[in-house]
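All protein chains but one are shown in place.
And then subunit A:
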Amino acid sequence: MAVPVAFFAVFFAYPVAAIVRRGLKADGAWQFGRIVDVLGQTDIRHVLWFTTWQALASTALTLLIALPGAYVFARFDFPGRQVLRAVVTVPFVLPTVVVGTAFLALVGRGGLLDELWGVRLDTTVWAILLAHVFFNYAVVVRTVGGLWSQLDPRQEEAARMLGASPLTAWRKVTLPALAPAVAAAALMVFLFTFTSFGVVQILGGPTFSTLEVEIYRQTSEIFDLSTAAVLTIVQFLAVGAILAVHAWTVRRRETALKLVDASLTARRPRGAGQWALLAGVLATVALLLLLPLAVLVQRSLTAPGFGYYRALTDADGGTFLVAPINAIGTSLSYAAAATAIAVGVGGLAAAALTRRDAGRIVRGFDALLMLPLGVSAVTVGFGFLIALDEPPLDLRQSWILVPLAQALVGVPFVVRTMLPVLRAVDVRLREAAAVLGASPWRVWREVDLPMVRRALLVAAGFAFAVSLGEFGATVFIARPDNPTLPVAVARLLSRPGDLNYGQAMALSTILMVVCAVALLVLERLRTDRSGEF
């Protein structure tokens, strides 16, 4: 417990506090009047309103589109399922700037739809909503589907025998069991879309702006730190309120679930209805997830003879001190370090939260762990810059700074993924192990770990992917001679010219491939160790 608390105190609370102090304290006195001033502005209130409703709409749309997918991936057995599961996760880890650009290429001026039918969505909110679904499809499929595949189907059968129709049985038995996972997924989607940055930045144009974009604008374009600090506080409070409500609902619903081997629950689809559902889900995946990625790859290949890719190995472009290709190694090692930190800290936190004697304070920490997701990555990065560059903690010159920031964003994923599974482990199994002579640490290793290994791997995968694609914080603290992939992409995109644009597309494609490979390795690992799927 002490480790996660210390980690968050030093690397989260301290930098955020520093930036708030920097913004609101002038001439040694607190300027709380600024809060009222800022919130009184019409355009700021407009931003608040848009942030909220687009997040709600995105969440609803994502659940609507992704829940059938979660069901199909959890319960149907079909060729290519494993690969497809990994593929749908790829969008989630792509840098937001790349996704924005890919959607622009798809639905924007001169985009694919424009060429074919003259349809343009880039001036409407639909482009943003679709991009959000694109991003978060995997969140729902993974979080909900992961649990769904382990629910015992006999529970539903028992309800059928008691006279429930298929729909009623699902509603009364499966839905309540899934509810915590659905709530967790919905919460994640809401948080991501509430704090959406890159996508809105590119697709929103001058009309649409979220809090996060506004904070970025105030920080790095207008240099109005006090307004940025106020907006950070507002976002902080809003996210805190949502998390509190969420923690409350989840705790009310938490029950020990009877989990079964996932391979026992999946079977071939039967009947026209199920085949139609499968086809529908596959079509959705193809249109919504694969098409933008395909456009991305196609654009990276428009130069003859892989010209854009060959240009990546060239350090003379002037954009960087090193060849852009080096960003791959940098990104991978940073992400590996960040994953190790996130899994360590998150695993300890999840274990502490599962203890039966966990008090109110410890359980409250559950919600606090989610805060880094809600606080703008831009703020965290900027806070690192302000707070950790001077004694007592001067990490500015240390390579660990970037993995630390990335781990901060990864920890909530680890906790979120592990907690439901850990809580579903029968407490008497732990007692049985203890009676047989296992110390608390051995109990965790011998009983909990084998049962949550799958969740742990999924969590590590998420943490790795998030670290790999993290942009908002990294852009502030990555050193110029050691850019990560997303930072390199953004830098290339910000420069004019076809060559830079093409290189960005090529580098994005590489990032996408790296993520896909990492995820496929993960899925393979899972097969070998736990015998599932």
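The rule is short, and it goes like this: a contact is a pair of C-beta atoms (placed from the backbone, for glycine too) under 8 Å apart; a residue touches a chain by one contact, two chains touch by 3 or more; residues count from 1.
Throughout what follows, contacts and distances are computed from a predicted model.
For the omitted chain of this complex, the UniProt record lists the protein as "ABC transporter ATP-binding protein", which is one of "Phosphoribosylformylglycinamidine synthase subunit PurL", "ABC transporter ATP-binding protein", "Nitrite/sulfite reductase" or "NADH-quinone oxidoreductase subunit K". When you scan A:Ala336, A:Met451 or A:Leu499 for touch with the missing chain, the hit is A:Met451. For the options A:Leu48, A:Ala433, A:Val458 or A:Ala490, the residue in contact with the chain missing from this view is A:Ala433. On the side of subunit A, the interface with the absent chain consists of residues 426, 428-429, 431-440, 442-443, 446-447, 450-451, using the contact rule stated above.
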